[in-house]
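Right, one structure below, let's go through it.
Complex shown without one protein chain; remaining protein chains in place.
Let's turn to subunit A:
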């Protein structure tokens, strides 16, 4: 257990140190040189140069810290940017899905319309085979007129027939009456003759 954690620790330290090997060493050196400078009895010029050197190292440390902070900031902002792009893409995907389903509905509608049109066309084909309504009406009218004419003629002919019948009837009855009268006359003539002869004979 101890060995594992040691390994972990060593690995972690190596990782961290690997990046900032310069920085860590610089801070250690600074501390060491600071303590040495505080305790050294050297000349004031040496002390001053040492002091300047230390300030320089300090500035370097601050600079690298500032750089790391900026990099960190940049990473955060990049993350935000990526999140935004990701959300945008998600939105596009959902709207594309919606458009797809809309289009599918459109297709269904269009297919229904096409089916209706085809049914209409099929029926229209059959209807076209039958004659036009105007023509048929006209034919009907013509036939009606003909019918009327013919019935008119028929009436006329009937009336004429009736008249002729009546005329013939009159003629025939007149003839019969004449015949009767003639017969009667003949009979009465005969009777007269018969009556006259016995009286003549009797005289």
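FYI, a contact is a pair of C-beta atoms (placed from the backbone, for glycine too) under 8 Å apart; a residue touches a chain by one contact, two chains touch by 3 or more; residues count from 1.
Operating definition for what follows: contacts and distances are computed from a predicted model.
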item	value
Omitted chain (choose from "Copper ion binding protein", "Cytochrome c oxidase subunit 4 isoform 2, mitochondrial-like", "FA complementation group G" or "THO complex 6") - UniProt protein name	"THO complex 6"
Touching residue (missing chain; options A:11, A:99 or A:114)	A:114
Residue ranges of subunit A at the interface with the undisplayed chain	108, 111-112, 114-115, 118-119, 121-123, 125-126
